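Coming up: subunit A.
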Amino acid sequence: MTAALETHGLVKRFGGLVATNDVSLSVGKGARHALIGPNGAGKTTLINLLTGVLAPTSGRIVVGGKDVTGLTAHQRARRGIARTFQINQLFPDMTPLETVVLAHAAAHGRAGTFWQPASRERASVERAGELLSRFGLADVMSRRVSSLPYGKQRLLEIAVAIAADPQVLLLDEPAAGVPEDERHEILSIVESLPADVTVVLIEHDMDLVFSFAGRITVLVGGAVFTEGSVAEIAANPDVRRVYLGEG
Partner candidate 1 sequence: PAAMAQDTVKIGMIQPMTGPFASTGIEAVAGAKQYMADHGDTVAGKKIELVVKDDAGSANDTRRIAQELVVNDHANVLMGFGLTPLAFAAAPIATQAKVPMVVTAAATSSVVEKSPFIVRTSFATPTAAATMGKWAADNGIKTAVTLVSDYAPGKDAQDWFAKAFTDGGGKVAEQLTVPLQNPDFAPFLQRVADAKPDALFVFVPSGVGAPFMKQFRERGLADQGIKLIGTGDVVDDQILNNMGDAALGLISAHHYTAAHPSEMNKAFVAAFKTANGGMRPNFMAVGAYDGMALVYQALEKTGGDTDGTKLVDAMKGMKWESPRGPIMIDPDTREIVQNIYINKVERQDDGELYNVEQDTVENVKDPAKAK
Partner candidate 2 sequence: MADLLVVENLSAGYGKAVAIERIGFSLKAGGALALLGRNGVGKTTLLNTLIGVTTFKGGRITLDGADVTPLSPERRARAGIGWVPQERNIFASLTVEENLTAIARPGPWDVARVYQMFPRLRERRSNMGNQLSGGEQQMLALGRALMINPKLLLLDEPLEGLAPVIVDELLAALRRIVVEEAMTAIIVEQKARKILPFTDHALILERGTVSFAGPSAQLLEEPGALEARLGVERA
């Protein structure tokens, strides 16, 4: 089986700080992978490198067997990489409906369509309706995003990433700020994605991580600390010491 996502010796420096230190990862196709580690360990930075927000100082990134290191963010998105952001990145003046329709259309290469109204993009409109319903956003779908309560915005943030029908989905603390019951709802939607979709999850909520992930990578100080199955990580005393605590 080819890996859906690989990094080779990835390094990112911010001035003196090595935020990502020689990270070589391999995530299989269809994997449910979690990335954990203390605050400032470099998890978000790694996602930023994968999606093209940041350019690596050195190293390579391979997605679906193709080197994407030199590609821009939108080129990578067009290759099926979608992500959510730790801090919501939405379009404050648009509505949830417009946002999700656009997310779907753009991922399918129709963002440049200028000769017909967006409402004629049948596939996108239908998919948007489906997702908005599932995420409980149907009743607010034509309000301005900026007037939604934080939790709803959080849900939209995730819906947008899923609307792209991605091959690789990177979730950066999707559950932060979401009430407990809805956290599980979110992950159940994620779990119900087609089996060949690769998901990488960053989360500090261990209940979620342990119930969701197949394998877990622990980052500490920018470098891979250890990697293993859920059981291995949960039992690893070093991980308990640096990250999990006794709780």
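Regarding candidate selection, all candidates are chains of the complex that A comes from, given by their letters.
Everything below uses one rule, namely that a residue touches a chain if its C-beta (ideal position, glycine included) is under 8 Å from a C-beta of that chain, and two chains touch if they have at least 3 such contacts; residues count from 1.
Being a predicted model, the structure only gives us computed values, none of them experimental.
Undergrad: Using the definition of touch given at the top, pick which of 1 or 2 touches subunit A in this complex.
TA: The candidate that touches subunit A in this complex is 2.
Undergrad: Which residues of subunit A touch candidate 2 in their complex?
TA: Where subunit A meets candidate 2, its residues are 14, 37-41, 43-45, 86-87, 147, 149-152, 173, 176-182, 184, 204-207, 242-247.
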